[in-house]
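A single protein chain has been omitted; all remaining protein chains appear in their positions.
The block that comes next holds subunit A.
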Amino acid sequence: MSVTADAVRQVEEERLPSATSPAVTFDTAPERYRHWRLAVDGEVATLTLDIDEAGGLVPGYALKMNSYDLGVDIELYDASQRLRFEYPEVRAIVVTSGKDRMFCAGANIRMLAQSTHPWKVNFCKFTNETRNGIEDATENSGQTWIAAVNGTAAGGGYELALACEQILLIDDNSSAVSLPEVPLLGVLPGTGGLTRVIDKRRVRKDRADVFATKPEGIRGKQAVEWKLVDEAIPKRVWAETIAERAAEVAAASTRARTAQGTTQGIALTPLSPTMSADSIAYRYVTATFDRPAGLVNVTVRGPETDAPESLDAIHEAGDTFWTLAMTRELDDLVLRLRANELELGTWLIRTEGDSARVLGYEALLAAHRDDWLVNEIDLYLKRVLKRLDVTSRSLITLIEPGSCFAGVLLELAFASDRQYMLDGTVEEGQTPATIVLTESNLAGYPMSNGIGRVESRFYGDADHLAWLVRESGRAIPAAEALELGLVTDAPDDIDWEDEIRIMLEERASLSPDALTGMEANHRFVGPETMESRIFSRLTAWQNWIFVRPNASGEAGALRRYGTGRKAEFDRKRV
């Protein structure tokens, strides 16, 4: 259908406010940080949080008491990425505060109170992903994060500490850790707080209940006893103890020490995409917006040349190495679209290129898994694919002639809600599309539920999975892909255009909220992990609470906080 003139007008009108506030960009670098200082000393890096009160991303609030907003967390994410890629020698990361007696007061309340619901949801999602990434670095990169909590850590401040492997609290009889969201704000510690306290720190649930309703939090020895922190360290031995702990974890790190010459980090240079009102274009990833239809056409291009032959060549290429470049671009695109393009509800994912080359790159990486850079590229790709899994947009993959859905790129299809594969060709001279299943699909990139996308797709069906293993490594045409259950449908050239059009229009007409909920439910099957619980349980509850009047109404706790007036609650339990 032609979308009505009214709908177009509405879209344009609603875009006006965001046109006046600049779109969120995720492009930053240590020399431009306003809130963090990154210092590297041999194997230990120190990240010091020293928030510039006046440095809020959006006007309307001051970032007092080391409280953060999305801008602060964008820098934290950038730092965590650079530590992985630019500092291969770093094996321990100490997070601490540059403020006196205040580690971090969590997310800025005025910012939350003035934010729209989508902004809050997106902010929480991003901060959660960053904290999951920190845990991933500790677990899989040999970069262990330690929280040196040298002042009070409240709410999101304590949640940041929770993402670290160790929490060291200064024992000064005033610094406490706390999760005051419930008693003070009427919302949840939604950045993993509730989940990590019981799940990671194994705090008893009754104690967790006491802790999460106690606005002043818990200090010193009791915090240790309750397992909320690992150590309470007196002020006078603070610095040396922190250094000691950092040295210990560095020594124990599994981070690969490779041959001389390859321990050099690689630079993550600015991506500088070409932007227009209706497109974002990177070297390997392009997005064009179809605003009337409410969709984004995402095209991921395969490598332009054959994979190099040596590990050295990967290091030499650095951030121009295809897999890494493509992954970074996709990451940046996902983040920009999520933050800035709320009404483009469907992402249509295509690839372009030569499947053999994609497989060539995959094989090269597979041959050098023990190299730190290869490992980091692989982990990064895993995290970006996970971002897709928790993206509240309809993801539809179109597999057409000229595409290269092989191995790692085929994961994009499996991350999608549906996959359509053209059986045949629509233009003369084309070769029908094929897909190639590889280890990347069958054993490669786990989702937050701990298992891969193909395994999730055929959860509990060992026979089918075994069949797919037998069919891996070769080009599979559309009809077979359909039979193997790898695509949703495989219309031929006659049906293709109309089937896709109708499917997209139909989807665009559905309730965006219902779609978000439906997709989030369908994407995760089978086991739960701490990470999946954070997204499926904590986040879902938090997002519900965010829209309830008891939090965000005029007289709700979030809005009334700091006004001197008490929140008024609707006392009915729901």
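Rule of thumb we're sticking to: a contact is a pair of C-beta atoms (placed from the backbone, for glycine too) under 8 Å apart; a residue touches a chain by one contact, two chains touch by 3 or more; residues count from 1.
The rule is simple: contacts and distances are computed from a predicted model.
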{"item": "Undepicted complex member, UniProt protein name, chosen from \"Uncaracterized surface protein containing fasciclin (FAS1) repeats\", \"Benzoyl-CoA oxygenase, component B\", \"Sarcosine oxidase subunit delta\" or \"ABC transporter ATP-binding protein\"", "value": "\"Benzoyl-CoA oxygenase, component B\""}
{"item": "Sole residue of A:V94, A:I233 or A:A508 that reaches the chain not shown, by the stated touch rule", "value": "A:A508"}
{"item": "Contact residue for the chain not shown (choose from A:D27, A:D41, A:D498 or A:D570)", "value": "A:D498"}
{"item": "Interface with the undisplayed chain - residues on subunit A", "value": "1-2, 4-5, 489, 491, 494-495, 498-499, 501-509"}
